[in-house]
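First up is the structure itself, then whatever we jot down about it.
Note that one protein chain of the assembly has been removed; the remaining protein chains are unaltered in position.
Naming follows writing order (A and B), and every chain is counted from residue 1.
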Amino acid sequence: MVPDFVLRPPTGSYHALNPSTKLVLAFAEAAVAFGVRGWTGPLVVIAIVVATAMTARVGRSLVPFALAVIPLVASILLVNTFLFPGATDVIARIGPLAPTWTGLEAALQATLRVAAFALSVAVFALTTPTDDLLADMERRGLGRRGVFVIGAAIGMIPRMVERASEITDSQRARGLDTEGSRWRRIRGVVPLAAPMIIGALSEVEERTMALEARAFSAPGRRTILRPLPDSTGQRTARWAAGVGAIVLVAASIAGILPVP
Amino acid sequence: MRDARYAYAGTSRQVLAGVDLDVDAGRVVAVVGPNEAGKSTLCLVAAGLAPIAIGGRLEGSVLLAGDETAGLAAYQAAQRCGILFQNPATQLSGTTSTVWEEIAFGPRNLGLDIGAIVERVEGAMATLDIAGLADRDPQRLSGGQAQLVALASVLALRPSLLVLDEPTSQLDPAGTRLVGDALSRFAAENGTAVLLVEHKTGLVARIAGEVAVLVGGRIVERGPTAEILADPALAEHGVDPPPAVRIERAVADAGRSGDLVGLDLAALEMEPITGSPLPTGAPLPTGTPA
Partner (left out) sequence: MNGQFSTRVITLMPVAIAINIVLGVTVQQVLKLPIYLDSIGTILVGVLAGPLAGALTGILSNLIWQYAPGIGGGTIGPFAVTAGVIGLLAGLWGQLGVYRSRPASGTSLWLPTVIAVAIILFLASRIYGNPAYNDPAYFVSWYSTAIVLVAVVVSVAVVAWVVVKRDAAGAWVALAGAVTGIVAAIVSAPISAYVFGGVTGGGTDVIVAALRQGGSDVLNASLGQGFFSDPIDKVITSFVVFIIIASVSPRLLARFPNGERLTASAA
């Protein structure tokens, strides 16, 4: 028997959906958020995403993802509100600054689009373990090479981040400035990047040998340990979400979608 | 292998210049030698990974369980010969979330059915006594534990020959002891042929029945472990003898030998010499890291 910690029966109803269903849903949401211009698209998507997050009980975990887009949102709001090309409907003049209503509207819409997109991906990431996604993609025909590249890259990132912050810390301890002027920061990149890149690349040869020693290049399909149930209902839902998103975006671009 | 000569792609220098070596089932043969003697190359050639996976030119004959390695694909060689490298971190696939799945990686690559995979994974874990790690995250293991998981992953392919390329050289003392213990248990109980390639002689003294000395791509000496390791010529080849032999010599040199001089070397071999740190205050040189 394959042990339970490998099979990992999913808990909770949304988590138990097939990874492809959740992936298609995330893509459809992203398409509508970007493709349907104006207020409606992003707002509807945000509503759906928040509802999904509540159902899946991952609402709380969404917060860091939401915080991560703050620098971008701030940039969008500032640049567009104060510097919107051709806008004349000035809200108020504050010294040399002239925020405009047109700019503010564009900025808010862009903010909503970005938030809707980032959150829909976040809900997907939070409810779908990477190895479930890869197992499902493998079952649908993705080869072992593709599965390895994606899986190993995702696994390597946190380790490399750890390593990068170790290097930054040790260099800060040696007096290297990571907060100072632009020029100082640029100089900081080289000693940061070089050991990281060289360290990682020097391991490629060893990793290759280790993979070959574990029959990685054997022909045929690999065995998949974890069964991931799918259903007719989910298949239908995937098609509906995919086609629906395309139709909505097409209608919006053609200008025949009667929404603000 | 018979008169094996090997040169890497793009070079003409033969890193192996005519090596004759054989390892029978159930035997543990160690190869020692100085840096740059061609030890790691020997491992790749013996395991059939060179030239298949790295190119280069192989002359002579290398047989794995009766088949010429030159005619095997890498995955076929992997089922005849397992190889364990130095660094545990680079040997884990990095794509699995439990030790169990990590060990199943090789058998899954072969496309075996689930029953066979379960049997091989459980078997490999039992052999190395690491069933307790099954549900752990492979990235959160100690160096010694990770090296054992890497070894189990290779054993799950059921090779008839196991090549160990300095298996403890990148481990801390605790890891060295853990892996050393597991390997000596494995060597004693299992029928697998083992080729141990080492710089440090502590592990060699403990598990190998026979030792060959590799210098400049050639085997210059070969014989029973006790004999070779006690041979004064060993140091001339750039290999430090194991601590037990060094102790004996130091005592003999001091001229205060007493009854220690006549000490049977075989008796010393029985002691757990693992390359672990020497007792504090012991004025003995430590082995040069590889």
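We take it that contacts are C-beta pairs under 8 Å (C-beta built on N, C-alpha and C of every residue); 3 or more make two chains touch, one makes a residue touch a chain.
Computed from a predicted structure; not experimentally measured.
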| item | value |
| --- | --- |
| Sole residue of A:125, A:142 or A:257 that reaches the chain not shown, by the stated touch rule | A:125 |
| Contact partner of the left-out chain, one of A:85, A:141, A:229 or A:255 | A:85 |
| Touching the absent chain when the full complex is considered, from A:7, A:90 or A:197 | A:197 |
| Residues belonging to chain A that touch the chain removed from view | 30, 34, 65, 68-69, 71-76, 78-80, 83-86, 106-107, 109-110, 113-114, 117-118, 121-122, 124-126, 130, 145, 148-158, 160-161, 164, 178, 182, 185-186, 188-189, 192-193, 196-198, 200-201, 203-205, 207-208, 211-212, 216-217 |
| Interface with the undisplayed chain - residues on chain B | 8-11, 53-55, 74, 94 |
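Criterion: only the chains that are shown with their structure count from here on.
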| item | value |
| --- | --- |
| Rounded Å distance, chain A centre to chain B centre (Cα mean) | 44 |
| Residues of chain B defined as touching chain A within the complex | 44, 47, 49, 52-54, 73-75, 78-79, 82-83, 85, 87, 89-91, 93-98, 100-101, 104-114, 117-118, 134-135, 139, 150, 153-154, 157 |
| Partner chain B, residues of chain A touching it in the complex | 1-3, 5-6, 129, 131, 134, 144, 147-148, 151-152, 155-156, 159, 203, 206-225 |
